[in-house]
Every structure is written in structure tokens, then in C-alpha cells.
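Before anything else, here's the structure in question.
The complex appears here without one of its protein chains, the remainder shown in place.
Naming follows writing order (A and B), and every chain is counted from residue 1.
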Amino acid sequence: MRKSIKNLLSLILVIIVALSGCSGQAGNPEQKSEKEQIVGTEKQSILINGSTSVQPLAEELAAAYKEINPNAIIDIQSGGSGVGIKSAMDGVVDIGMSSRELKTDEKTLKEFKIATDGIAVILNSQNPVNDLTLEQLRQIYAGEITNWKEVGGNDAAITVVTREEGSGTRGAFTELTGLELVLSSAITQGSTGAVMTTITSDANSIGYASYGSVKDNANLKLISIDGAACNEENIYAGNYKISRPFLMVTKEEPTGLAKDFIDFILSDEGQQIVEENNYLKTNK
Amino acid sequence: MNEIKNVRHSRIKERLAFYLLWVFSILTIIVLALIVSDILVKGLPHISFSFLLEEPRKMGKAGGIFSVIVSTFYIVVLSVVFAAPIGIAASVYLTEYAKEGPVLRIIRYGTEALAGVPSIIYGLFGYSFFVVFLGLKYSILSGALTLTLMILPTIVRTSEEAIKAVPSSYREGSLALGATKLQTIIKIVIPTAMPGILTGLILGIGRVVGESAAVIYTAGSSLGVPDSILRPGRTLSVHLFTLASEGLSAENTYATAVVLITLVLIINFIANTLINKIFIARRR
Partner (left out) sequence: MIFREKIVEKILLFCAGIAVLGVAIIGIFIFREGWPVISNTGIIGFVLGKDWAPTQGIYGIFPMILGSMYVTLGALMIGVPIGIGCAVYLAEIASQRLSTIIKPGIELLAGIPSVIYGLYGMTVIVPIIRDLFNNQGFSVLAGSIVLGIMILPTIINISKDSIEAVPKEYKEGSLALGSSHWQAIIKVVLPAARSGIISSIILGMGRAIGETMAVIMITGNSTLIPESILSPVRTLTGNIGIEMGYASGEHQKALFATGIVLFVFIMVLNLLAKLIPNKVGE
């Protein structure tokens, strides 16, 4: 009797030790580099979550940062702007990512604008429509215009695709278009990528997504709004009206690895990466 | 005359009915074949050792799924380590010790209720209890604890049946030789019921591997290799869901699906066929 219980217990013990042994692998204190000594004994790992629009950019920035500071562990998760902001306020993450401006009651957070992003209105590449006015866009999403022929396209019902509530992209989109309520028959998808997938498979669909994510996608068409094409110049100049900031937010003034990472992002090097990924630098 | 007609009618009816039922039964196999072959055809060409051993890059668009496999492994092992002793102990109690009455009924109801809870509710619960309330944050541990509750009913059910199937003569013989009830259970009953118990554990593993809703909100969706059970990790099912809905890479999506389905196939095979063969052979 004792033997099999002992066996079971030792097995459990071994597994637990093995698992915690694995935790010593990364962040091995013997490999201190100069950078690390600057960061000091602060946490070598940070957790970031939030906007799915910001996430791809954050991943690229983290990858670049880790080349300078290989011992840094930067965990990035999604969840949407709302979650990023809340997690930062709760202290559950070190940095929150947001793709919309902070609301007044969220202004207790420290915010760092790392990029500007246009929200592209995307159609399937087979759709002949090339331009919409802001008002038409609003009407489509409000359900007041339901057929492509009403805006110069084919005689086909418009499949409206939107993001879910709580998405920063959606929040920015509805605000900038003056939309009150998205029509209830709109297809709701949970992320930028999911919206893109839907548009590429439905010839009569319309959607919106972060410019940086859709720019080089050959299967999608980015239409112009009020005659202004969706590109960097127009976004900077304010001609393309649908754009929003990418923010990194923290509960307190960031320290340690978080501070170092944010400094990196705001540096020339970081901003270079922002541009390479089709987002707009904060300071031109 | 009428009787002969009736007999002929009913024979035709019977033939038709049997044919219809045969079609239904074959239909289930056809559907299975359709789904599995769709995945294999689209995914096998993209499987390679490098895919399995490389880290994911660009949020999974490129690279492999190594860290995902590791996270899945950790979560599976941890869940079983927690669930097995509790489940087996519970089933022992239910079969060997419990007396009819309200206590037994409540326990049975609890186990069945636990089995019926939808996975998204487990996700909500795991998030609010383990991640937030207990402060475990997004971590393999949070995921494993949530999954432990999820697979508990499966383990209890199968273990119970296995233990019940042990002939009472075994028990009586042991008691007759002077062993205590506990000794009998540990030395005789459980070893005899081992094949059934193991089947239950392996079915539980299969459930853990296939779970996504409960895991996303507890173990998170970070892509790095988790270096301890307190770090977040993305499992195979979660990765597949993310890749599929984001449409980042059709090849990787299907390749991941192939890995997942193969894993499930193997687990299924072991649970249903191999265990019986091994134990029956051994006993001979």
C-alpha cells in the first residue's frame, strides 16, 4: 500500500520539479549583458495585452527589442483595446495596448502614443466600387443602404462585416463615421484577421480593419473615402478621415523592462519598425 | 389475399426501412471521412519536422508550432496529474465506501452537473476564479486547474465502471486472507481496474487536447515557450482557432489541424484498443 502511494507521490514530485526546473532555463542570471545591468534587478519579463490591431506591431517591436536585449521576455496577448486598458488599470499586465483614445475616466493611466493607424475600408477585390462618401459608409453600416447598386456597384445585397463590441477598431470606426448603431444583421468577427478572411471569401462584403494589416493584401481592395485614398500621406494630412492612435498604456510611470521597451519603441529605431510595418510614426 | 399483400407490403417496408437505416449509418462514416480527408489533404503537404520543431513567427503566419506543442504538453500533464488522483479517489469512494442516501445523491448530481457545464462557462469561471480571484493570471496553471474540473467527471465515470467490474470474489478473497478494506482496494481492486482507469485518463487527455474555449481565457494565448507553469501558453486547439479565424496562413492552419487530428487519433486508438490488448495479453 505504502509503495504505490509513494510511487504516485514521487511521480508527482518529479513532474513538479521538472516543470519548475524548466522555469530556470530562460532568464539565466549568468548571462548578464551590459543592457541588463542597466535594467538592473527589475523584472526580466513583462506581460502586454490589448488591441489586436496593435498586437502584430508590438510583436515585431518585441522581436527587434530582443535582439538588443536577448534576456528580455515579452509576452504579448490579444484581447482588444478594452481589455488592454482594463488589464493595465488592474495591474494584471505591465503594458496595455489600445487602438483608440482613452476615455476621460481612463486618463489615470500613463499613455504613450507609438503610432498612428488608418482604418481602411475594405472590399473584396472583385467588387467594382472604388469610393464611398463618409455618409454612404455610415448608411451602409446603419442598414440604410442595403444593395451595392445604390452606390454604383453590382445588383447584390451588401454583406456588412463588423468587429465585436469592445474592439478599439470598432469603437474608433463608429465614432469617426458618426455611426450610432451597427445594423443587427451585420456579421461580427472577432479580430482584424477574421474580418479580412471574411471579406476575401465573400464578393459582396464590406469591412473595416487596421490599415497596417491590410495594406499589402492582394485579395482586398482599400477604397477611398470622400475621394481621399487610404494611404500614409492622406492619413498624416488628415484627408483620410478615419484614423486612430496606437497607444501603450501603463498604470504608473513605467520602470525597468517596461520603460526600456517603451523607450525603444519611441526611439528612432523603434519608429523605423513602425514605419516598416505600414503604420505611421508618431513624429514625422 | 389481403394477408399476402400485407405481408408483402410489410416486407417491402422493412427492406426500405433497413436500407434507410443503413444509409444513415454509412452517412456517419462518410461525414467522418469527408472531414478527416479534407484536413489531411490540405494539411499533410505542409507538415515537416521543421514545422514541428520551429518556433512560430509573425503570430503564426510563418514558422512552426514548437512552443504550441510544448504548451499543450505541459497543460495536459498538469491536468492529468491533478485530476487523476482526485478522480480515482472519488470513484473509489463512490463504489467502495458510499452508502445510499442524500450524500451519495448529491455527489452523483454534482459529478453529472460538472459534466454538463459548457466549456465557455468553464472559461468564464476559470478566468474569474483562477486568473483574477486567486491571482494566478493567465498561466498554464490556471488552464490546468480549470481543465482538471472539466475532465473530472470523465475520469470518475470510467474509473467507477472499471472498479465496479472487478469481481467481488477478488475482494472477498483478499479480505478473507486478512487484508483491510484499504489494502484490498489498493493492492487488488485498483490494479485490476487499471485498464478501465487508464482508458478514462486517456479519454480525459483527449478532452484536454481538444479544448479551446476554456483554455483561451485561462492559459492565455501567448506564443512563447512557457518556462514555468505560471506563464501563459497557447495550446494546439487555441492556435488552430486563432490561425483559422485570422486567416493568417492557410498552410499553417491545415498543418496544425493535421497535428491536432493525428494526436486525437492516437489518443483514441490508445484508449479504445491498445489498453485492452496490453492488459488482456498481460493477464494471460
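Everything that follows uses one rule, which is that a contact is a pair of C-beta atoms (placed from the backbone, for glycine too) under 8 Å apart; a residue touches a chain by one contact, two chains touch by 3 or more.
The model shown is predicted, which means the values in this text are computed figures rather than measured ones.
Trainee: Just to confirm, in the complete assembly, which displayed chains does the hidden chain contact?
Mentor: Hidden chain contacts in the full assembly come out as A, B.
Trainee: Looking at A:E164, A:E252 or A:E276, which residue reaches the missing chain?
Mentor: A:E164
Trainee: From the list B:L44, B:A165 or B:L265, pick the residue that touches the absent chain.
Mentor: Once the missing chain is taken into account, the touching residue is B:L265.
Trainee: Among the options A:G118, A:G190 or A:G212, which residue touches the chain absent from this view?
Mentor: Final answer for the missing-chain contact: A:G190.
Trainee: For a quick check of understanding: of A:T146, A:S201 or A:S267, which residue touches the chain that isn't displayed?
Mentor: If we include the chain that is not displayed, A:S201 is the one touching it.
Trainee: Identify the residues of chain A touching the omitted chain, counting contacts across the whole complex.
Mentor: These residues of chain A touch the chain that is not shown: 78-83, 85-86, 157, 159, 164-167, 171, 174, 181, 183-190, 201-202, 204-205.
Trainee: What residue numbers in chain B mark contact with the hidden partner chain?
Mentor: 10-11, 13-14, 17-18, 20-22, 24-29, 31-32, 35-36, 38-39, 85-87, 89-94, 97-98, 106-107, 109-114, 116-125, 127-129, 133, 149, 152-153, 156, 180-182, 206, 209-213, 216-217, 237, 240-241, 244-245, 253, 257, 260-261, 264-265, 267-268, 272
We adopt the following convention: only the chains that are shown with their structure count from here on.
Trainee: Can you compute the centre-to-centre distance for chain A and chain B, using the mean CA position of each chain? Integer Å is fine.
Mentor: Spacing between the chain centres: roughly 34 Å.
Trainee: In their shared complex, at which residues does chain A touch chain B?
Mentor: 1, 4-5, 8, 12, 15-16, 19-20, 22-27, 45, 47, 55-56, 59, 73, 75-78, 90, 92, 189-194, 196-197, 200
Trainee: In their shared complex, at which residues does chain B touch chain A?
Mentor: Going through chain B, the ones touching chain A are 58-59, 74, 77-78, 81, 85, 132, 137-138, 182-183, 186-187, 190, 220-222, 224-225, 227-232, 245-248.
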